[in-house]
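Notes follow once the structure below has been shown.
Now for subunit A:
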Amino acid sequence: MPAGRTPVLITQLIYGLGGLVLFLIGIWSFLVHEPLLRKLIALNVMGAGVFHVLIAVAYRGLETIPDPVPHALVLTGIVVAVSATALALTLGLRLGHGDD
Partner candidate 1 sequence: MIDWLALAVALPLLGAVGAVMLPGRAPAIGLAGAVLTTSAALSVGLLVAQGTALRSDLGGWGAPLGIALAADGLSAALLVMANLVALCISVYALDYFGAGSRRHFWPLWLLLWAALNGLFLAADLFNLYVTLELLGISAAALGALTGRPEAVGANLRYLLVGLLGSMTYLLGVALLYAGLGTLDLKLAAAALTPGPLAWTVFALMVGGLLLKAALFPLHFWLPPAHAQAPAPVSAALSALVVKAAFYLVLRLWVDLFGAVTDGGAATLLGALGTGAVVWGSWRAFRAERLKLLAAYSTVAQVGYLFLFFPLLAEAPATQRQDLLGAVLLLALTHGFAKAGLFLSAGLLQKAAGHDRIADLGPSIQGLPAVALAIGLAGVALVGLPPSGTFIAKWVLLSSAIGSGQWWWAPGVVLGTLLASAYVFRVLANAFERGPRHGSLHDARGELAAAPVSIGRLAQAVPLLMTLIAVAVLGLEAEPLWDLLQDRSP
Partner candidate 2 sequence: MIPDHLLPAAIVLTSLVPGLLIFALDEESHVLRTTLNLAGAVAKLALVGWLILGVYEGRTFESRLNLAPGLDLVLNADALSVLFVTLSTVLWLVTTVYAIGYLEHSPHRSRFFGFFSLCVSATVGLALAGNLLTFVIFYEALTLATYPLVAHRGTPDAIQGARVYLTYTLSGGALLLTGAAWLHALAGPVTFTQGGMLAGLEGQHDTQLVMIFFLLLAGLGVKAALVPLHGWLPQAMVAPAPVSALLHAVAVVKAGAFGIVRVVYDVYGVTLAESLGLLSVLAVLASVTIIYGSIRALSQDGLKKRLAYSTVSQVSYIALGASIVGPIATIGGVVHLVHQGIMKITLFFCAGNYAETLGVHRVSEMDGVGRRMPWTTLAFTVGALGMIGVPPVAGFVSKWYLGLGAADAGSDWVLLVLVTSSLLNAGYFFPILFRAWFKDPPASWPEEHVPAGRLETAAPLLWPPVVTALLALAAGLFAAAPVSPLEWAELIARREYGL
C-alpha cells in the first residue's frame, strides 16, 4: 500500500473529522456521566468514531476498491466492542444496575 499520498477527498475529510468528533464526544461523555449505561453508550460512540476514521482511511477514490486492511480493523473492532459491551452489561446486571 502506498503511503498516504493519494489526494484527500472531501468525503474522506467529512468521515474522518466526523469520526474524530464522535471520539471526543464519547470521551467527554464517559468521563462526565455516571450511570453505567451512559458510560457504555459513550464507549460505543467512541468506537463508532474510530471506525469512521478507519473507513475514511480505507477510501481510495472512486476508481479503486477500498483498502481492505482498515475494513478488517473495523470488523474486529466491532466484534470486540460488542463482546465487551455484552460483558459489561452482564456485570452491570449482577450489580443491580438494571434500572439505570
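Keep in mind that, in the parts below, a residue touches a chain if its C-beta (ideal position, glycine included) is under 8 Å from a C-beta of that chain, and two chains touch if they have at least 3 such contacts; residues count from 1.
On the choice of candidates, all candidates are chains of the complex that A comes from, given by their letters.
Model, not experiment: these values are computed from the prediction.
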Given options 1 or 2, the chain of this complex that touches subunit A: 1
Footprint of candidate 1 on subunit A - complex, ascending: 1-4, 16, 23, 26-27, 30, 36, 39-40, 43, 46-47, 49-50, 53-54, 56-57, 68-70, 72-73, 76-77, 80-81, 83-84, 87-88, 91-92, 94-95
